[in-house]
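Structure first, then comments.
With one protein chain withheld, the remaining protein chains of the complex are depicted in position.
Let's turn to subunit A:
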Amino acid sequence: MEGECRAPQARSSGLPAGGGGGESPGGDAPLPGSSGSSALLQAEVLDLDEDEDDLEVFSKDASLMDMNSFSPVMPTSPLSMINQVKFEDEPDLKDLFITVDEPESHVTTIETFITYRIITKTSRGEFDSSEFEVRRRYQDFLWLKERLEEAHPTLIIPPLPEKFIVKGMVERFNDDFIETRRKALHKFLNRIADHPTLTFNEDFKVFLTAQAWELSSHKKQGPGLLSRMGQTVRAVALSMRGVKSRPEEFMEMNNFIEIFSQKINLIDKISQRIYKEEREYFDEMKEYGPIHILWSASEEDLADTLKGVASCIDRCCKATEKRMSGLSEALLPVVHEYVLYSEMLMGVMKRRDQIQAELDSKVEALTSKKADTDLLTEEIGKLEDKVECANNALKADWERWKQNMQNDIKSAFTDMAEENIHSYEQCLATWESFLTSQTDLHLEEASEDKS
């Protein structure tokens, strides 16, 4: 039994924390029959392993959520859900590598659009091959995101870059816009790949691997437009009712999300503004150095000093340029992604509230109508499971998201500070060496005068 448990530990993402999910799989495990506590641990591991195909670790997750888009299934056992308390990422065991590059413009009679090349490299068995190359356009990404949201209404789906920029952007296809979008799409897919649950989503796999015609036909399956519209109407109706009693922890979460959203938006604006000011500063600086060179042309004694100042200014100018590019590559995209995340989070809260509202309305119906009580009770039972499931998924994902957010923000700002330090250090060195050369000269001249 142990042998069977131990052997296929290649993919342990999603392994429960209780079972020692943080430990590297295949590592030393306590022998059966040793101390009581470890036996218990083992027992849990064994129990869970018994429930599933141990080769397909992620199918455990499938038992919690309707993973499979072809057959939405209600979670069967609340017990198995409750055991699953934590999602953990296992970066060491990454087995799915995705890159997004090579934007290409396509012109048809109706429209012009951009496609991006997506290369996937994987060692996972469920993929037919180990390498895939496909082309996707923004619409396809949107489709994927919607499918993920449907399949996992209370998981925090990574955000997509905006459809279009409202202000400032005249040309939809200018190079900067395309590059920014490409990077964001790359991030989007990789975040999905890193997510313990989403990474095994079937639509995700299709997105990464299917050829263009395969994708279109796949898209046509699944809930149609009318049923989607029907869902939306119901959702709106439910949200109108409001949430009767949101559990305390979700109230806190909601509060956090509201304030976080405000603050991150402000930080986004501030960061963009800093970039703009830096750019304008750089533009003026470019003109500043050369004037000193111009001046040196009409001077004799001052010429060297003036040229020295000019060269210092030019070097500081370059340092500013570097700082700016650091900002636009590291800080701005991260902050902006979290702006989009905050919108996403509000959506997640709403969906969770809707699921609860569904339950609440049925409960109300039960207490008032007194008709079809049996049917209602059954429905309520299912809905209760659904709510519980949704809440737990959200809680777990929330913790994961917060941890990631903390790391991302921390490293983005630390990097920015580092860039600034480096930039100032460069400028300092430049001016100090200029000063040394001037005072050395001065001492030389002074001693010449004396002699």
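Assume a contact is a pair of C-beta atoms (placed from the backbone, for glycine too) under 8 Å apart; a residue touches a chain by one contact, two chains touch by 3 or more; residues count from 1.
Simple rule for what comes next: contacts and distances are computed from a predicted model.
Selecting from "t-SNARE coiled-coil homology domain-containing protein", "Metaxin", "Sorting nexin-4" or "Translation initiation factor eIF2B subunit delta", the unshown chain of this assembly corresponds to "Sorting nexin-4" (UniProt protein name). For the chain left out of this panel, the touching residue among A:Leu266, A:Leu375 or A:Leu443 is A:Leu266. Summary of contacts with the chain left out: across A:Asp101, A:Glu287 or A:Glu378, the touching residue is A:Glu287. Within the full complex, the residue among A:Met251, A:Leu302, A:Leu375 or A:Leu443 touching the omitted chain is A:Leu302.
Not every partner is drawn; the one left out touches subunit A at residues 255-256, 259-260, 263, 266-267, 270, 273-274, 277-278, 280-281, 284-285, 287-288, 291-292, 294-295, 298-299, 301-302, 305-306, 309, 312, 316, 406, 409-410, 413-414, 417-418, 420-421, 424-425, 427-428, 431-432, 434-435, 438-439.
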